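Note that one protein chain is taken out, while the other chains of the complex remain in position.
Chain lettering (A and B) follows the sequence in which the chains are written, and residue indices restart at 1 in each chain.
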Amino acid sequence: MSPVRLRTAPEIPGHRSPRRWRLADAVVPAFAGLAFLYLLVPVAYTVAFSFNDAGKSNLVWRGFTWDNWANPCGAPQVCKAFANSLQVGLLSTLVATVLGTLVAIALVRYRFRGRALANLLVFLPMSTPEVVLGAALLAQFLTLRVPLGFWTVVIAHVMFNVSFVVVTVKARVQSMDPRLEEAAADLYATPWQAFWRVTFPLLLPGILAAALLAFSLSFDDFIVTSFNSGPYTTFPKFVYVSATRGIPPQANVIGTAMFVLALAVVVGAQVVTAARRRATRTAAARPEGSAP
Amino acid sequence: MTAAPALELWGVRKEFGGQVAVDGVDLEVPEGSFFALLGPSGCGKTTTLRMVAGLEQPTAGAVSIGGRDVTGTPAHRRPVNTVFQSYALFPHLSVLQNVEFGLRRQRVPDARARALAGLQTVRLAHLADRRPAQLSGGQQQRIALARAIVNNPSVLLLDEPLGALDLALRRAMQLELKRIQAEAGLTFVHVTHDQEEAMTMADTVAVMNAGRIEQLGPPAELYELPRTPFVATFLGRSNLVAGTVVEGSGGVLGVEVAGARLQVPADRSAVSDGPVLLGVRPEKVRLSAQGEPPPSGSNVLGPGTVTDVSFTGVSTAYQVDLGALGVHEVFAQNTTGAPTSRPGDTVHLAWDVDFTFGLVPDAAAAS
Partner (left out) sequence: MSLTMALVSPAQGADGGASEEVAARRRGRTGVGLLLPGAIYLVAFFAVPVLALLATSLYAPVPGGDVGQYLPALRWENYAAALGKFWPELLRSFWFALLATVAALVVGYPVAYVIAVRARGHRLLQGVLLVLVVAPFFTSFILRTIAWKQVLADDAFVVASLRWLHVLPDDGRLTATAFAVVAGLAYNFLPFMILPVYASLERLDVRMIEAGGDLYAGPFTTFRTVTLPLSMPGVVSGTLLTFIPAAGDYVSASLLGNPTTTTMIGQVIDSRFFRVLDYPTAAALSVVLMVVIALLVTAYVRRTGTEDLL
């Protein structure tokens, strides 16, 4: 890691002693390092125990083995639960992202009666604890005698994800110059073309971030799911339910794999954008050869 | 038979929640002309332009382009293009894709070739692959221009396109714009609040104030014969004195001003009796020392005291305090090499009657 330096004003001689600065410089990163440790120790445990020769209970270290990784679906139900979580996650992300993006655009770009109410409607689910969301929806499903399962879980996940998508995409819409859409209209683009050729590409980073957030919230959700799933099992629910009997190490294998995958995807994306940025910078630095 | 004007506005009015931004504008812009809309900040220039582009709907009135009424037509179906003040280049597209954008939407067959030609016109073909963020302000400005003109619009709307550029670049771009306008033979409507820019570039200047067009005409005409106090002071500078018309004969009005008698040609005065505001441009005025007889056919005011002399190189500016008539300005060409008066001197102001203009006094104009 290259040394990271605080880019503050040059030190003014005689005012602050450089030594005091260097101390202050070190304290905060050191503290942050400890915080990262706090953040990552449980992850490290999860990773380590994916290699545990566990037997029945995966709470005590029994020795190293590759078996769990060789046979990730070895424990009953674990892969089924994982697949269910992926399905719920993908579908609810898709729906929530579409709905939320449209709402975000409407709230930033248009003025209409009831806008304040709409803002409140988006805000409230975020300020409501999950138990309440889960209990309320369950009461509704019970009243209407809707059988609990895949669809009720998807409905519930879309519900709590829409607000997060709205907020994330809204920030992006707000930072986008509205003149660009006007310029598109001025250049003969129909509203539909203006959306797909200008608005959408410019919002895309925000939309992707929102989708990623929605997926991770859905994939990791337990409380709302436990209220609305009935017999249907997602990965977090599987882990929670088996916690009393002993979680199979295969669950750790899946958790670890997801962690590594997320790490790889984001770092990969970072490296690609960094490379592209470097490429365009060299292109821009090229002498204006053909300039008259 | 003459062709329909490129652009006409009939009684166009725009209110924003009761606040009037544009207050009944009538305009006619001939095909192929360079038309400037000049006015102070907030007077409604941008709003007028946006109603022409279709980005804003007028509250009342009609807009027609090339003889066709487009009042209800949405922006994307109007044959006009805009160069936005902030340029509004699409950041996610390359320079070439930006320029191609309008052509592609219209399904023009040789879009790429025409876009490249457009880039050539603004001399930036070598930057075709860059992103807008990688261009200087002046380059972005020219790309925005190319993006608009490649569509060969019936009217090109420019909203303070040079506002963000430094002075040298501004001057260069003014010439460039004129060249492109002449080459392409397009109709330009250019919004600016820089009177010098409007006068050097346009064939016709419309001076706008508080949502209305105060006066419209070729720059020289506006300058030599302003019709309202606003135009007289916003476009260049003027010395103004209030008086009353006391006689009118032989095409010349006699005006009584604080005891003195001045004259103004009747066809240069907006009023023929009652209160009048007489004006003259500072460079038309000569200083005459006490006792020096004024040339015949001159208006004379004074005596007054020189309060300030500033040498600006080409000319010298004098401030003369005429007491109750206020402080007046005189610009004298430096033909003799040295200022002829110094602060404290007592002088008279004299100018040719034919340079005098008569205006409706402010209070009357406002009512």
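Some points to look at:
By definition in this document, a contact is a pair of C-beta atoms (placed from the backbone, for glycine too) under 8 Å apart; a residue touches a chain by one contact, two chains touch by 3 or more.
All of these numbers come straight from a predicted model, not from anything done at the bench.
Touch with the chain omitted from the figure is made, among A:88, A:103, A:153 or A:187, by A:103.
When the whole complex is considered, the residue among A:87, A:190 or A:216 that touches the unshown chain is A:216.
When you scan A:54, A:122 or A:153 for touch with the missing chain, the hit is A:122.
On the side of subunit A, the interface with the absent chain consists of residues 1-2, 4-9, 12, 15-16, 21, 24, 28-29, 31-32, 35-36, 38-43, 45-46, 49, 59, 99-100, 102-103, 105-112, 118-119, 121-133, 135-140, 143, 155-156, 158-159, 162-164, 166-168, 170-172, 174-179, 182, 191, 205-206, 209-210, 212-213, 216, 219-220, 222-223, 226-227, 235-236, 239-240, 243, 247, 251-252, 255-256, 258-259, 261-263, 266-267, 270-271, 273-274, 277, using the contact rule stated above.
What we mean here is this: only the chains that are shown with their structure count from here on.
Note: centroid distance subunit A to subunit B, computed from Cα atoms, is 55 Å.
Here subunit B touches subunit A in the complex through residues 53-55, 74-77, 80-82, 84, 86, 88-92, 101-102, 105-106, 123, 125-127, 129-131, 134, 147-148, 151, going by the rule given at the top. On the subunit A side of its complex with subunit B, the touching residues are 177, 179-180, 182-191, 193-194, 197-198, 201-202, 280, 283-284, 288-292.
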